[in-house]
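Next up is a structure, given as structure tokens.
Here the complex is missing a single protein chain, while all its other protein chains stay put.
By written order: A and B. Residues from 1 in each chain.
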Amino acid sequence: MPGFVARRLLYLLPVLLAVSLMTFLIASLLPGDLAYVILGDQATPEKVEALRHDMGLDQPIWWRYLGWLGHVLEGDFGRSFRTGQTVLQAVAERLPVSFELMILAELIGLAIGVPLAIACAAKSGGALDRFMTSTAFGMLSVPTFLSAILLIYLFAVELRVLPATGYVPLAEDPSGNLRFFVLPALTLALAEWPGIMRVLRSDMIATLQEDYIALAKAKGLKPSRILFVHALKPSSLTLVTITGINIGRLIGGALIVETIFALPGIGRLLVGAIYTRDLIILQGVVLLVAAGFVLMNFIVDMLYAVLDPRIRHGHT
Amino acid sequence: MATLELAINEGIAAPPVQRARRLGPLFWMAIGWVALVFAVAILAPVLPMPSPTDMDMLERRAPFSPDHWLGTDGLGRDELARLIYGARISLVVGLCAPVIGLTIGGALGMLAGYFRGRFEALVVGSMDVLLAFPPLILALAVTAYLGQSILNLTLILGVLGIPAFMRVARASTLTLARREFVIAAEALGATHARILLRELLPNVMLPLLAFFLLGVAVTIVAEGALSFLGLGVPPPIASWGSMIGEGRESLDVAPRLAFIPAIAMFLTVLSFNLVGDTLRALTDPRQGAL
Partner (left out) sequence: MSGSALLSVEDVAVDLPTPRGNLRAVDHVDLSVGAGRTLGIVGESGCGKTMLSRAILQLLPKKARLSGRVMFDGQDLARCDASALRKLRARSLAVVFQDPMTSLNPVLTIGTQLIETLQAHLELDTASARKRSVELLAAVGIPAPEQRLSQYPHQLSGGMRQRVAIAIALSCEPKLLIADEPTTALDVTVQAQILDLLAREQRRRHMAMILITHDLGVVAGRTDEVAVMYAGRVVERAPTTALFKTMRMPYTEALLAAIPKLEAAPHTPLPAISGRPPDPTRPLHGCSFSPRCRYVDGRCRQEKPALSDAESPDHQYACFHPIRIAVGGVT
């Protein structure tokens, strides 16, 4: 097991390094002189030159990259020149919001998708199965922002039971906080559940055809036990992969929902940084988000090993 | 990103139960809808309808009428005309961007799957790096800095699609490269180029094309999302996404302004997904070869 973990970690490092390089390059090579932007209408050629020298912008790019990387490795991601906050502070502020959204969305998606998948797999080919498969397929063609509009129209405009935008921290007002999260989380969940359902269902149908399921039936075990213990466990690998990939994707991909519902999360932080040309924030946050995604994949791999003992022992 | 990822993920899961896949009525309806959208998009300039940019401040949010079949939007512009011109945008971006992914990603994937070794590791690793970035952020950053234009949008969405096409091409190549017809070609002394072009490409092309259609669906959605936020095609160009975004302000008085383009987008995306998915099931390289 330790060997397995070490090997995976070794692969991680070059990827993370490449991600940091790419992030830096994107932020630095984009046109729009930073010094001009900061100085705004106070910009004169001498001031711009001076500021550039102060900020080290006249150094060669590879030098700046190494400098930045060095700071990053010490934990110093830099400070926004707009707000004065450090990157880490800004992220720490926004992370709980994005996190709560991601977790709620994935939980709701699982709560819808997993039972449906099991029910459809158990009676595959039946009426429920065919109906759910078509519905899931149709759902996949509904973009997130469309579901958002629909839900806002239904619940906020017509029925007026839920707020369309807004946020209050969980610590302050738990029930209020959750009210603000219902529509956004539901919007994302509507995009998540079809994928979860289809993949789990397909995996379970294949598993149910295995010999060991036939033997489990021959042993006279209860159908519920066969379904939930013998069939679900081998199929749960795929479920874990999908969930991990989804959450990883949601880390940066919930920005549409955050923007529509005005939630102060990481997505909105990034959009803001792009607009105000707050490159420090942009670089730092993108690196963190990408690193988070890579780490998420790593965790998924580890969970894989836990769930399938064959991988743990190096067999498959 | 929806069905596209599903196509990759279902490769991870066990192969789904095979069902005799016939081209049912839904398939043909999807083809019909796509053909219709194509037709109106191409014929847009010659169709007898008001210009999509003509604002009539007296007729804002007007209901359906003989003058304006689908009414007008918040600025008095003809909804139907905007819808049709919006189709042009969606189709242009939706078709051109995946072409980039198809050609570059497809080529990289085939080469990686064929030559294996360090080259393959390099290609797969770079794709992993590209995939680590939240795609919308990348698209936003590029369009914000390089300027909002249809060209920039198409380019960045195209580049973002490269890893997915690479994976599909590589997976097909890995499966096919070990088949007898490739070994036979090698035994006959064919060069790498010959094998790649004459033997592998025709077979890899099939799943790639099916995937391309799924990619079109995803791109339409991505462009729609960006335009919805006002960050995609520059105003005043009509795009279904921007129409929905504008319609959002009138949800309480004229929800149709958001829902009409929404339905158009949904039907188009659904159709491409249907056709792509059906073709994907039909052209799975695991089932045979040309």
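Structural remarks
In this section, contacts are C-beta pairs under 8 Å (C-beta built on N, C-alpha and C of every residue); 3 or more make two chains touch, one makes a residue touch a chain.
Please read these numbers as outputs of a predicted model, since none were measured by experiment.
Within the full complex, the chain left out of the display contacts the shown chains A. Per the touch definition above, the residue from A:152, A:216 or A:266 contacting the chain not shown is A:216. Residues touching the missing chain, restricted to chain A, are 210-212, 214-223, 225, 229-230, 233-234, 307-310, 313, 315 (touch as defined at the top).
Here is the rule we use: only the chains that are shown with their structure count from here on.
Averaging C-alpha coordinates per chain places the centre of chain A 22 Å away from that of chain B. Chain A contributes residues 14-15, 18-19, 22-23, 26, 30-32, 124, 137-138, 140-146, 149-150, 152-153, 157, 191, 195, 198-199, 202-203, 205-207, 238, 241-242, 245, 249, 251-253, 255-256, 259, 270-271, 274-275, 282, 286, 289-291, 293-294 to its touches with chain B in the complex. Interface of chain B with chain A (complex): residues 2-3, 5-6, 9-10, 12-17, 125-126, 128-129, 132-138, 140-142, 144-146, 217, 221, 224-225, 228-229, 241, 244, 247-248, 251-252, 255, 258-259, 262, 265-266, 269-270, 273-274, 277.
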